[in-house]
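A short worksheet on the structure shown next.
Note that one protein chain of the assembly has been removed; the remaining protein chains are unaltered in position.
Labels run A, B and C following the written order; every chain starts at residue 1.
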Amino acid sequence: MMKEVWKDKYEILKEELAQRGVNLEEVKESIKDLNIETPSWGYSNAGTRFATFEEAYAARNVEDRLEDAAKVQELTGGSPSVAIHIPWDKTSDYGKLREKAERLGVEIGAVNPNLFEDYDYKFGSLAHPDSSVRQKAVDHVFECIDVMREVNSDVLSLWLADGTNYPGQDDFRDRKNRLENSFSRIYDELPDGAKMLIEYKPFEPAFYHTDIADWGMSLNYCNKLGEQAKVLVDTGHHLKGTNIEHIVSFLIDEVALGGFHFNNKKYADDDLTTGSINPYEIFLIFQEIVKAESDPDVEDLDISYMVDQMHIIKNKLEAMIQTVNTVQKLYAKALIVNQTALEEEQKNLNPVKAEEVLKEAYETDVDPLIKKIMVEEGRSPEPLKAFRESGYMEKITQERS
Amino acid sequence: MMKEVWKDKYEILKEELAQRGVNLEEVKESIKDLNIETPSWGYSNAGTRFATFEEAYAARNVEDRLEDAAKVQELTGGSPSVAIHIPWDKTSDYGKLREKAERLGVEIGAVNPNLFEDYDYKFGSLAHPDSSVRQKAVDHVFECIDVMREVNSDVLSLWLADGTNYPGQDDFRDRKNRLENSFSRIYDELPDGAKMLIEYKPFEPAFYHTDIADWGMSLNYCNKLGEQAKVLVDTGHHLKGTNIEHIVSFLIDEVALGGFHFNNKKYADDDLTTGSINPYEIFLIFQEIVKAESDPDVEDLDISYMVDQMHIIKNKLEAMIQTVNTVQKLYAKALIVNQTALEEEQKNLNPVKAEEVLKEAYETDVDPLIKKIMVEEGRSPEPLKAFRESGYMEKITQERS
Amino acid sequence: MMKEVWKDKYEILKEELAQRGVNLEEVKESIKDLNIETPSWGYSNAGTRFATFEEAYAARNVEDRLEDAAKVQELTGGSPSVAIHIPWDKTSDYGKLREKAERLGVEIGAVNPNLFEDYDYKFGSLAHPDSSVRQKAVDHVFECIDVMREVNSDVLSLWLADGTNYPGQDDFRDRKNRLENSFSRIYDELPDGAKMLIEYKPFEPAFYHTDIADWGMSLNYCNKLGEQAKVLVDTGHHLKGTNIEHIVSFLIDEVALGGFHFNNKKYADDDLTTGSINPYEIFLIFQEIVKAESDPDVEDLDISYMVDQMHIIKNKLEAMIQTVNTVQKLYAKALIVNQTALEEEQKNLNPVKAEEVLKEAYETDVDPLIKKIMVEEGRSPEPLKAFRESGYMEKITQERS
Partner (left out) sequence: MMKEVWKDKYEILKEELAQRGVNLEEVKESIKDLNIETPSWGYSNAGTRFATFEEAYAARNVEDRLEDAAKVQELTGGSPSVAIHIPWDKTSDYGKLREKAERLGVEIGAVNPNLFEDYDYKFGSLAHPDSSVRQKAVDHVFECIDVMREVNSDVLSLWLADGTNYPGQDDFRDRKNRLENSFSRIYDELPDGAKMLIEYKPFEPAFYHTDIADWGMSLNYCNKLGEQAKVLVDTGHHLKGTNIEHIVSFLIDEVALGGFHFNNKKYADDDLTTGSINPYEIFLIFQEIVKAESDPDVEDLDISYMVDQMHIIKNKLEAMIQTVNTVQKLYAKALIVNQTALEEEQKNLNPVKAEEVLKEAYETDVDPLIKKIMVEEGRSPEPLKAFRESGYMEKITQERS
């Protein structure tokens, strides 16, 4: 019976959007084309520094993780690729891994080196004072570049924990120069056409200074490297108050936005579900992207949308389905903004009317639109419900216990 | 033509909410009963410490302010009272002021003393080291209590700028004890049945410490005074990251929540339009209130909803209409939460499903519901549009220039 | 040769302080009386959620931890007691543990239950929706109260990870009432004369709301329990910008300050060495305490000074010696503030002169004073150097590898 309601709502939405001059079929195509890459590590056990709660169903290895990611993709259609992390997803035959992924209906996306777990990285990796540790770190990234070739990935995603915990611990400029040097060696090995993403973060696990603390530092490193180096924006990696959509727009203008790590936070890098704390903010980020997508002056827009979340108390698979669904909705809301009216009110210096244009789109219930897309693609209109009824949880809980 | 769409949407919403077990008529009554008091000072010129932009149409005196507030009430039906500020709204005959308000169709609400503008208050008011300044401040509040009697107000709303700018400037405990003493003298003069609201703020204009820095300090003062003293929550008066809805709920449980100053902020006390930065947060605050309203264990829920915004670049009247409309919508969204389902999922320890219950309500487009209420009350379904077409701006611009 | 310099500096300091009217012998007594309790967990391996670096010398069990703590006490004279954490320090015979501690020259201080690590605590402990989990948590605290009796401790130190990660996950008021109930059951079992400390924290590991989020909530729980319940202030557990010394002073005035967890932070709960980021702030906290200590109106000042730090990249023992030494110095600086002059300038409404009084003390080099105390107590004037030369590191590294 509920089904009937969303279908009626869809028809009215269609009529309403037509009145606003929105081409609904184009909107649907854009949403269908959106790839929200999920991370292999999001399917495993996760915790805080205080506790990790072991779940019987949690993925044990890269094979389990691919299966979980494929299930999310099967149900949502929005997450056709999976980011991997080396050595967590290390395997003896990456060709076979790629084949397995393909069989499951997903691709392997960004490759993420681990430059923080090894004891040798206690004082840094690519910026470490000791050249032998830097060499080890660079070699590990080279290994990841080899993996990229084998799994057919064109994204190298670099997040560094490098930094210091105390004033005086190391010299900022020395670290900067060492890091530039390490990055340059890595960049030289990058396959043609591949992107090297440089992520920034203000703090944690380094608690006094972090070598790549903000987007300005990421961009500075990218500018010195070349066009294949781009900035990665993790939505949780900003000091409180930062206007992220402004940074996104600035990076687009500098042809330097490489991609996103989606998640949400209320305090620090909380890794909560995207849109769970401030959904309007994600909408505003997408609004910058949608404007850029239709702007002839914007060149080379090539944005990787990735999720970086590790759910501790939520069911990991449900939370990932919820995330893809939420991102689809918030992107849809940005796609139906009446950009012509918005520009007009901006020119008129009318902030109330301009804001009303944004809010009209944000407050539109796009749920029927997403349901319609799901059905058109042959999926259940309610992926979360479908997941719960699929028996998948029971299956993996039994298999993995 | 658009009209037809919202009416159709309303019919579907009705059906949908019926399926969710929501009693729509009760929801409509609750929204109609909501009084979002607007502040007289929100209709006058305002600025930052850097500039105040003088607007030709800005209210010049308390009469202008009442007229503007009445216009907002006429169009929205949601703001039947107006807060006043003494001496900004000082007048020779408060009886006449009350009559004028009544003629215009509004009431006078909270009375706000000014304890920060006078040179004597450079080092504080009710907590000032010098007893003669404290006496002056107490006397001013007594004057405001007299005004309350004359204008028929039962809310005394106290915000203090008291604090220090530098370590060592004054003694915290001495200030606390002086403030307790001043509060006690004021409380003794409070008319029966009146509320004394004590507002908190972490900083500004004091930049090292503020005497009433957070809700805990407000509550502590209230507890010592008695049942007529309650905490006032200004949504913009919290350090970044504070979970305001948690505080609201805590205060409800302590029978100590007296009211709100609504506004929104991205950084400090920005006084932006309610819901303009994080609308979900306001929804979550209302969700706490809605739960309490239907909870038989909650006694004496008596919450004053007031706006505290001074619009600098937006049209002041449009912004106030927008605010009332936004608050109505966010309250409506809280009213249609399926509380039974929510409780059920909380008991089941299922955070995904519990969140989905909240989001189902939040993502519902309640615009047709608010439009329906407007029409039922004999108003235009689009108050902002009606305002723009009313000729009121042209009228006051001419009169006040 | 350096030795001669500090002795000369001490003589001049003596003369200078005499001129300021400071009684140096009293200052020395106060510093000698200061007990900065170190935590057993500060001697073991520690990390962030990203990595724990295993150190060969790290304490493996409670015996190792007591030995390390005793070494710090031997060298500094400022840390005669050790906080323990159950079950990390669980042992079969607590009487024997107490004897071992005594033999080593230390006492066992606060007992800390662990209410966050067990899988059952995934959704809370004392505030958990399920009464059986609450019972388990209460039972564990009862076990800790038994330990208190056996080890002769009079401090039960409660920190809860209870909270939620997502809006809607649980009901705030239900959680509050459950927690009040659990606390009440614990309080009833508290030995006479013992303190029950209730710690607060704004976030982590809970990322949406924390049940005891700030000092106001701690105090509210304490007030309902009785005089043995006091607030524990962890210097790292505040939102950015919080004026901690103001809270300390407020709690002193409410006869509710139970103690401290010292550490320092630049961002979140970073657990850095006390005074490593903003030493002036710790000085200002001590200034509040010193004033209260000499104020006849302040009753029942009974403050436990505890360290809560887990050093990840610093040598754990050196960092603890450094901490005790730093706290001694900052307390010394507060002790030599010319309080009479300060009060005078506060009365004169002269913030520049008042600040100069504080800064005169803060900028005084008290290193020779601490060295003098060390020598008077028969210790090396340079505990860190003495530690490095003691061979202790070599000994434990060999023993514990």
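Side notes on the structure shown:
We take it that a contact is a pair of C-beta atoms (placed from the backbone, for glycine too) under 8 Å apart; a residue touches a chain by one contact, two chains touch by 3 or more.
Small disclaimer: the values here were computed from a predicted structure and weren't measured.
Although it is left out of the displayed model, the omitted chain contacts the following shown chains in the full complex: A, B, C. Of the candidate positions A:Ala51, A:Ala213, A:Val375 or A:Met393, contact with the hidden chain is made by A:Ala213. The chain omitted from view is touched by exactly one of B:Gly21, B:Gly95 or B:Pro205, namely B:Pro205.
Residue B:Lys266 is the one among B:Arg98, B:Lys136, B:Arg173 or B:Lys266 that touches the chain not shown.
The residue from C:Gly21, C:Gly95 or C:Gly241 that touches the chain not shown here is C:Gly241.
If you put the missing chain back, the residues of chain B touching it would be 47-51, 53-54, 116-119, 121-123, 161, 165-167, 169, 202-205, 207-208, 240, 265-268, 270-273, 276-277, 312-314. Although one chain is hidden here, its contacts on chain A can still be listed: residues 123, 129-130, 164-174, 176-177, 202-203, 208-210, 213-217, 219-220, 239-243, 245-246, 249-250, 252-254, 280, 284, 287-288, 291-292, 295, 342-343, 345-347, 349, 351, 354-355, 357-358. Listed here are the chain C residues that touch the chain not shown: 1-2, 5, 8-9, 12, 15-16, 19, 240-241, 243, 266-267, 273, 276-281, 313-315, 318-319, 322, 329, 351-352, 355-356, 363-365, 367, 384.
What we mean here is this: only the chains that are shown with their structure count from here on.
Chain pair with the most C-beta contact pairs: B-C. Chain geometry summary: the mean Cα position of chain A and that of chain C are 40 Å apart. Residues of chain B in contact with at least two other chains: 240-241, 243, 280, 351, 355.
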